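Only one protein chain is missing from this complex, and each of the others stays in its spot.
Letters A, B and C mark the chains as written, and numbering starts fresh at 1 in each.
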Amino acid sequence: MASETNSNEDLVTSSSATAAVGGLGADEDGICDGKYVVVERGDQQRIILFKSNQTITFGKGATQQDILLKGASGTGFLNAFKASPAPPEVIASHKPSSNNSKPWKKSKVRPQNLFVLERSTDPIVKSINEFYQLPDTISSGVDNRNIHDDNTSQAMKKHDIESLRGQGVSSKEILETIITSSKSFNQKTEFAQEKYLKKKEKIYGDVLVFRKPSISILSDYYFKRDPVKVLGLRPDTLSQLLSYANIHAHGKYLIFENCCGLIVAAVLNRLGGHGAALHCHIGSNPQRQALVCMNFTDEDLKPMMNLDMLYLLRGNVEKMEVGPDDIAAVAVVEAESSEEPKTKKQKLECDAGSDSDDEKNGKDSYNEQSEVEEETTFVTSRRLMASNNKEDNETSVAYFNETEFDGLIICGKEHPLTLLQRLLPRLALSTPFVIYCQYPEPLMDCYVWVKEKGIGINVHLVDNWFRNIQVETERTHPEINMSPSGGYLLYGTYIVGT
Amino acid sequence: MASETNSNEDLVTSSSATAAVGGLGADEDGICDGKYVVVERGDQQRIILFKSNQTITFGKGATQQDILLKGASGTGFLNAFKASPAPPEVIASHKPSSNNSKPWKKSKVRPQNLFVLERSTDPIVKSINEFYQLPDTISSGVDNRNIHDDNTSQAMKKHDIESLRGQGVSSKEILETIITSSKSFNQKTEFAQEKYLKKKEKIYGDVLVFRKPSISILSDYYFKRDPVKVLGLRPDTLSQLLSYANIHAHGKYLIFENCCGLIVAAVLNRLGGHGAALHCHIGSNPQRQALVCMNFTDEDLKPMMNLDMLYLLRGNVEKMEVGPDDIAAVAVVEAESSEEPKTKKQKLECDAGSDSDDEKNGKDSYNEQSEVEEETTFVTSRRLMASNNKEDNETSVAYFNETEFDGLIICGKEHPLTLLQRLLPRLALSTPFVIYCQYPEPLMDCYVWVKEKGIGINVHLVDNWFRNIQVETERTHPEINMSPSGGYLLYGTYIVGT
Amino acid sequence: MSFIERNPIIKEGDTVILFLSVNNHYPIEVTKYKKNKSGNYVENKFQTIYGHFDVMELVGKKYGTKFHLPRGWAYVLHPTCELWTKTLPHRTQIIYTPDISLIIFGLDLAPGSIVIEAGTGSGSLSHAFIRTVYPTGHLYTFDFHEKRADQAREEFQKHGLNSWVTVGHRDVISDGFDVEKPADAVFLDLPKPWEVVPHVQRSLKRGGKLCTFSPCIEQVQKTVEALKRSGEFVMIKTQEVLQRSNSIQYRILTSLDFSLDEAESASGKLVPIKKEQCKFRTLIPPPQSAGHTGYITFATFVPGVSSS
Partner (left out) sequence: MSFIERNPIIKEGDTVILFLSVNNHYPIEVTKYKKNKSGNYVENKFQTIYGHFDVMELVGKKYGTKFHLPRGWAYVLHPTCELWTKTLPHRTQIIYTPDISLIIFGLDLAPGSIVIEAGTGSGSLSHAFIRTVYPTGHLYTFDFHEKRADQAREEFQKHGLNSWVTVGHRDVISDGFDVEKPADAVFLDLPKPWEVVPHVQRSLKRGGKLCTFSPCIEQVQKTVEALKRSGEFVMIKTQEVLQRSNSIQYRILTSLDFSLDEAESASGKLVPIKKEQCKFRTLIPPPQSAGHTGYITFATFVPGVSSS
């Protein structure tokens, strides 16, 4: 969809930015360098590490906008900004960040695409709405009886738009030109016009809003852009996972996850700095792509502990001694576990006809996915903290062995049964366990085991149906696309076995 | 829920009624003896074989109504009738039908429960709506802040209602008394009042409407009252099954079903007397419970042929000779196949927690089920036609072997794979097959086989989400209960193998 | 040819569905020439991802068999209403098979039914109506867009369905339906169905059914209100159906083995976690599917003066 000059490579090597994340500081609720921020333009949403001397790109081709972020620096969240063509002096002075290890790609950022952000003087609501309202000069056709689909109804061609853009004409003016030059627009019904506007907005809209990242935003963002990375965990399912696991401040939770760190982030968020979240994972590099986006303070991160599952092999782990050889063993495990989930490749010979939907609907999201891929790669390599080392693990093992946990969450790409078998006994009696899986079959295995052992009660295997509804005057209806599956949860209460 | 004096035993032995079904005749669109009719009272619906000298029962205990059907005989469908307490002379003369093999159960039909039907002089809409409207004297409370749930808000006790009933007070008057004697009713919000009314209507409503059975009514009726009998086939799924199977007049269809005859009935309905519907089944008594309810004429039934699957065992069936011994073999098969589906008993050790819902929601439907059980038993034994015999089967086998069918439907309680393997090759090229199953797993087996053989294209495994919506002024919302599963369809197009 | 009366062999004039894959199939009119964009007739070649071919080569081929393309192959399928709905040229938003099925089912249509439809749109639903009422019923379908009505009429002719359908160019809100026979069913897919209710009352037979399809709830609210106000409709109900087309896939999950054998355990050293592969077959819903198409409302017409 869109490429970003605020790109991964730039930031991966930007050690100053890395340092900035560590000491968040100064303006808790404002936009500043080194903070993750959510950028929204119409329906489009990005989560970026803010750097005021870089650009963010929306659109492509004739309507590409490379927007300099500087204008937003130091402001609070939830203000509206307008992107305006950069004045000549800005174009002249705009150079890539000095930390940039890659040469400035001239072919990508052309002067006419460079935009600057100006804080809108209007209230945010007005700025946003203005764009969506039809100019008064445009009347709504009563119906569409006289529209002919002869491909001539849109008089503006791509070339014309590009040329207007080159002349520095504003997006709003371009849009109005498109509308008035459309032979059929005035004849379309209001419903059709609205759809038309929304589509156009995606290309020509230029009102930007910055928001503070939150768990609900992150969950939504990952699910929409790269569901494979978050194992198909839909926000509504995550919301229930947190309820059924009884997450609250001062609780001590045992978590196995490799779901971008989203679960750990959500638990930390609900702990508010009080309690414990022992994050079990495979290898020394736990996933934290989503976690870092939360701009957590040291205080917020205090409850987090990490534990490489390697240390939980049955046997006399408590008194083991780890020699230099073992580090190699750990490295092997890590290399294996860092493989990408194979889900995409697992499609097999009997991939059913429903591909039609996959392909039809998937087109957009596929492009988006590749974009995220880069982003997250970048995030992975910018660690919130260093890999957890032997000492960390030994502390965690000790904590694991001495603690009766208040809840267990399993949300990983591995089969949950053996994980459940290993972790469930560490729960205090009468506390909950929750297992998430994209497929019901592994959860059925867990269910059968729990019931056979008689160590779980009130055990349920649930899934959700979830839909957004568009509420607009005379145009209220559920959104025309939905996600038909948000994964499955198995939850229950741990009890003394029979 | 309700017991019926228009009961099975009465009719099973009623040979005169049986005869009447054969020669439907006289008034094509009216209500007459021997015709199946749909009786509706509020939300309650029954499908009965109409006999004017019998009663239909709604409600129970104090509010039981045994309504004499005579008043509706000879009238057209879609008229409103009111049930009024029977005058003394009717009570005196009312005797059980002479065909009744069981003694008259005095304990069940008490004189004060006997009602007669009076054709409403108002238009049907008025008659129905009147009941649901709140009397003008009752004002709606703005909210419910002053309602106390101290169990004293309903002043009318069961005993009082029964006593009013005994005095011949009409249902409407009883209802108004209930409403006005309820301390909290006037204070409830309109929304709450409406729910209250609907609940009360179920017990005290007395407007009856007769409708002509149709496939959509039957499908809905069976799915709601006895989903096990129709294998969980929801009406929307059936509607798609008919589309994907490309059912139309003059088509020749191959159908395996033991789904109450509902599929065969639906296909016959869409054939309108033109074409062929070869009904494959196991044993000599194909299921026809739903089929008989359609009041099909001989003309409508012309396309129907029956074939016991026994005759399709691979081997030299075409030239086989059937001796008297074979009849016994057939009988054995039949006895086996007439076993009830085991679904209810198959619930096993690892029956999940969701039972809560089963039980909570299932209570009503369970009672309803047992009621249907009787009804359908009765229908089964009143055959539309005699069991198909050897000659029929031989004709059918010949037809099976010489015909290139226009479509195949499999909708049975058996695993569909071997049936598909046996029947699919009888399709003409480029014609559709559709398999219904309540569970996806058997359909996956079929999918894999079809794809391995390369004899199916455009193959899809679909399921549906379906919901009813209540549209009322200021009270529009989806219905609060839904069926979360309507079964699965596998459909595709038969092509030449690779 | 006819969509309904199947013929095993492709003839000139047929509409054939060229099936390359589940996502890739097209209707082809088997004619020597076709109109190009400038309105001139040119030789009828068809372009696919596997190369192009002369459409007349299809003549004589058997439906349901392979057809070889320059760099691959496809299947040639007999058209059905369902395949047509998936491939037809969109002149408007169309109604798809799950809704079509529910509409026809809920209207209790069968051979012999008289059906009125407005508007015709791209004719997706019309084809299914005709299939159901054939050979003894009739569809009267109206569109206020003249060109669309003409295109639909032409299509029905080509598809061999014209005997069972009458296409009218007509604004039914102002002009009503003007169908002589009382109809068994009226179907409305219009922005303001409530404005047509009086015409529907004049056109339906007693016990006949009305069905409306509306994307927005406000349209449903107004329609239901109009139906109730008329005092002549009963059994008013509104439904919504969404179909999900699933794929069948195998999944392999890694299962971690936390056991250590005695030697490993005694060594007191870290060893890698043993992993096993756990394979299962599962139903995979699509990543995205229809979240809404339209609300389907049914009502039964029972006029005030009741028959007896």
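Throughout what follows, contacts are C-beta pairs under 8 Å (C-beta built on N, C-alpha and C of every residue); 3 or more make two chains touch, one makes a residue touch a chain.
No experiment lies behind these values; they were computed from the predicted model shown.
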{"item": "Residue in contact with the excluded chain [from B:Gly34, B:Pro213, B:Gly407 or B:Pro442]", "value": "B:Pro442"}
{"item": "Omitted-chain contact residue, chosen from A:Ala92, A:Ala249 or A:Ala398", "value": "A:Ala249"}
{"item": "Residue among B:Ala80, B:Leu310, B:Leu408 or B:Leu424 touching the omitted chain", "value": "B:Leu310"}
{"item": "Contact footprint on chain A, counting only the chain that is left out", "value": "75-79, 119, 123-126, 128, 209, 212, 214-216, 219, 235-236, 238-240, 242-244, 246, 248-250, 269-274, 404, 406, 428-432, 440, 444, 447-448, 457-458, 460-471, 473, 476, 478, 493-496"}
{"item": "Chain B, residues in touch with the chain not shown (by the definition above)", "value": "143-149, 189, 191, 227, 282, 309-316, 319-323, 325-326, 329-330, 332-333, 336, 342-343, 346-348, 350-362, 365, 413-415, 417-419, 421-422, 439-442, 467-468, 474-485"}
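Simple rule for what comes next: only the chains that are shown with their structure count from here on.
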{"item": "Core chain by centroid distance, with centroids computed from Cα atoms only", "value": "C"}
{"item": "Between chain A and chain B, centroid-to-centroid distance (C-alpha), Å", "value": "49"}
{"item": "Gap in Å, rounded to a whole number, between the CA centres of chain C and chain B", "value": "28"}
{"item": "Junction residues of chain C - those touching two or more other chains", "value": "22, 217, 242, 244-248, 295"}
{"item": "Two or more partner chains touched - positions in chain A", "value": "350, 352-354, 484"}
